[in-house]
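Every protein chain of the complex appears in place save one, which is left out.
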Amino acid sequence: MEYFLGLLVNGIIVGSIYSMVALGLVLIYKATEVVNFAQGELLMIGGYICLETIVQTGMSFIPAFIVSMVFMTVIALVIERFVLRKMMEAPVMSVIMVTIGIGVILRAVVIGVWGAFSIPFADIFSRDGIDLGFIVVGQVYVWSFVLTVFFMGLFGLFFKYTRIGLVMRATASSRKAAESVGVPLTRVFALAWVISAVISGVGGVLTANIAGLTPELSFYGIKVFPAVILGGLDSIVGATVSGVIIGVLENFGGGYLKELTGIKGLGPVAPFFVLVAILWVRPTGLFGKKEIERV
Amino acid sequence: MGINSNNPYYRPLLATRYERIGAICLVLAVAVISQFLNDYHLTLLTQITIFALAGMGLNLLVGNTGLISIAHAAFMGVGAFSSAYLVQNVGVPMLPAILLAGLIAAIVGMVFGLPSLRLKGVYLAMASFAAQIILYWAFEQSRWLTGGQDGRFVDRPAILGLSLLESTHFYLFVLAITVIGAVVNLNVLRSRMGRSFAAVRDRPMAAEIMGVNVFRTKMVAFGLSTFYAGVAGALFGFYLEFVAIQAFALVVSIQLLALVIIGGLGTLSGSVLGAAFIVLIPELLDDITRMISTHAGDVAPIRLGVFGLIIVVFLIYEPNGLARTWRRLVEWGLGRLGAGGK
Partner (left out) sequence: MALLEVNQVSLAFGGVQALSDVNFTIEEGRIISIIGPNGAGKTTLLNCISGVYTPSGSIRMKGVEMVGMKPHARPGLGVARTFQNIALFPSESVIDNVLVGSDHLLRSGVLRICLYWTRLGCTREEVDARKAAAEALAVLGLEEFINAPVADLPYGTQKRVELARAMVAKPDLLLLDEPTAGMTTSEKLELAEQVKILNKELGVTVAMIEHDMGVVMGISDKIVVLDFGKKIAEGEPAEVMENPEVRKAYLGENT
């Protein structure tokens, strides 16, 4: 029973990070119709920049964290300004391929500068566990969960109650309508990318805390794809819910299925089986809208 | 009116005389030169040829139909391992094994991709990503088929009594298959199917209203592209007489995507130029970086990063790739020479 709970709680916590990153992906998709294949690499770079800031400047964690979020904003703005803006008229597929290219570049930079091996992240949280009554959870995990919920709440409020948030939702709903009312599309896209990059960066820092800093972090971001398909590519609620589901599934897959079947490494792959299955059974996901997604 | 090439309504395989002459000369030249190359250069040439074949298939999907697949290497792997298994463990002769490999790759492709073909192109991109991850993991787990991380050896049987154990002779076989692949490619593009591909890429809704079955068109494009991948993978295995799963990893799928982007989306010459680029540039990069840096470990990320950069730059500034650059060069050259060419 404890094993089950342990897997469940761990799954929920890791899943909440997936939810956050999935949110970023859905945001970009809703605003620009583009699926950002570099989302994983943005997550990875977030972690590396944070650590590098701590190492280079000796700042404590929180200021370094803020600085690295500024870096993520800059990266997003650079991408928007020098790449995306040039491709406003290009077909969506081309932009998606560009994001694949960007992901490759980011990954190459990381491996080139920091090497391909795992680096232990700074020890921010104490090693002691927090006793939740039925199980003990590492502090790192609890803080991750709290931070994730905090950021998601922040963005939720942003979208509901600020004017810019409203404009973004309108643009996501209909680009043409927004354009005709005079919404500055490049600004909206830039904002979508900035938010997405920052969220990914946060996710990267949190994941690096949990799993250590390696270029493989980019695969954490990639695992978000099954989450967005499960939740519905155009659904924010879907992204939130399914991120957690995927996290839990992955843990159970790695845990129970491994014992049952003796197959190794099933954990990371399980979400992709889910992706393919969802596409067969209910392609628009749990919460997506049917008409929009058919050609 | 007969339907031979004199009929003004007959659309020829290659539009201009210069293209026809050029193609024949190229194939003949490559065939002859290949017989005199040393092992290293012959390997490069074979790689280029096989990648051109794989690239043609991917280009049909990406360039002509406007869909993305990041799983092309995985399907090459399916082809490579199936054909090796069929030849060695089941005793199927090489030619049917290669065809079957293509078919198996296409079927496996459908399992992953079919549902996403009803939806926007984005979904196929993600489904193909899942396919690449799942297939690579499956390769890792299936030691009986793939040899796991260690790879497996591949027999290279004779075809119709002709022994192809000499690399130079086998290369001619590879070249022949690739030329057939190119001809089929051109046939598809100049037919109703090619028009449907372009219509689906440009305006899928209008195409549907005009009577184009968009779903079926995408299915054919995806099926053909995975078939090409399977055949190319099979040839790859038979050429090296050894296959290892690392040759079919995500990185290679991305390189194949780079191939069609850099070479030129939607054109046959693009696939050939892209293949040459993809195989030769890393060699060049390796030489350059070896001159600059003494650390061997530095080379890999630089190579990767340069690829990413080239993909981005080409997509922004030259989406028609090297093929367009090449065509402009040739037209300029022909103009200077005062030759008509048509």
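Letters are used for the chains, namely A and B, taken in the order the chains are written, and counting of residues starts over at 1 for each.
Please note the rule applied: contacts are C-beta pairs under 8 Å (C-beta built on N, C-alpha and C of every residue); 3 or more make two chains touch, one makes a residue touch a chain.
This is a predicted model, so every value here is computed, not measured.
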Chain not shown, its touching partners among those shown: B
Touch criterion as defined above, residue of B:41, B:143, B:169 or B:192 at the omitted chain: B:192
Contact residue for the chain not shown (choose from B:23, B:177 or B:212): B:212
Chain B residues that touch the omitted chain in the full complex: 3, 7, 9-11, 184, 187-188, 190-193, 195-196, 198-199, 201-203, 205-214, 220, 224, 266
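Convention: only the chains that are shown with their structure count from here on.
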Inter-chain centre distance, chain A versus chain B - centres from mean C-alpha coordinates, in Å: 33
Chain A-facing residues of chain B, complex: 62, 66-68, 70, 111-112, 114-116, 118-123, 125-127, 129-131, 133-134, 137, 140-141, 201, 204-205, 208, 214, 254, 257-258, 261, 298, 300-302, 304-312, 315-316, 319
Chain B contact footprint on chain A (complex, rising order): 29, 33, 35, 37, 83, 86-87, 90-94, 96-98, 100-109, 111-112, 116, 222, 225-226, 229, 233, 263-265, 269, 272-273, 275-276, 279-280, 283, 293-295
